[in-house]
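Note that this complex is displayed minus one protein chain, with the remaining chains in position.
Moving on to chain A:
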Amino acid sequence: MKRYTIFVITENFIGILNRITIIFTRRGINIDALTASESRIEGIHRITIEVTASEDTVIQLVNQIEKIIDVIKAFYHEDEGVVYQEIALYKIPVSKLDGGLEKIIRQHNAKIIAAEPEFVVLELSGHKEQTQELLEILKGYGLLEFARSGRVAVAKRMHTIDSYVK
């Protein structure tokens, strides 16, 4: 079992996400994270799926995803093959703000992106290990709320989707 990132390049068609996710459901495989957005080409969408599975299983998943009529192409990569990032938001009560917290924010390169009378919101982008580390620390500062996105990723190899989108 290993962590893989699956990229799906698809037409913007109602229900496409459902068609993709039922491929996982049917095989009893959990999707660790999923993000969808428009690609740099208008009308073409890009779905990034993070999954922990054997390579054999991932190949089967990609084959089945590619079989969907409105999917243009699907690929998979190991973590080493992609540049990826996740974003995490942390809500901290103002009452806990002190010199210690300031140091932690600086050390982790986190940002304060909102300040309200009763709480502040910190933002950190990075890999899961980094956002998780800050999460563990902030639990000691009365953390009120935490949210983390799925990964957004681009492949490391020099390769674009243009050849599939004619």
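Basically, a contact is a pair of C-beta atoms (placed from the backbone, for glycine too) under 8 Å apart; a residue touches a chain by one contact, two chains touch by 3 or more; residues count from 1.
Just so we're on the same page, contacts and distances are computed from a predicted model.
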Protein that the absent chain corresponds to, by UniProt name, given "Acetolactate synthase", "Molybdate transport system substrate-binding protein", "Peptidoglycan-associated protein" or "Protocatechuate 3,4-dioxygenase subunit alpha": "Acetolactate synthase"
Omitted-chain contact residue, chosen from A:6, A:34, A:51 or A:72: A:72
Residue in contact with the excluded chain [from A:26, A:106 or A:159]: A:26
Missing-partner contacts on chain A, residue numbers: 10-11, 14-15, 18-19, 22, 26, 59-60, 63-64, 66-67, 69-72, 164-166
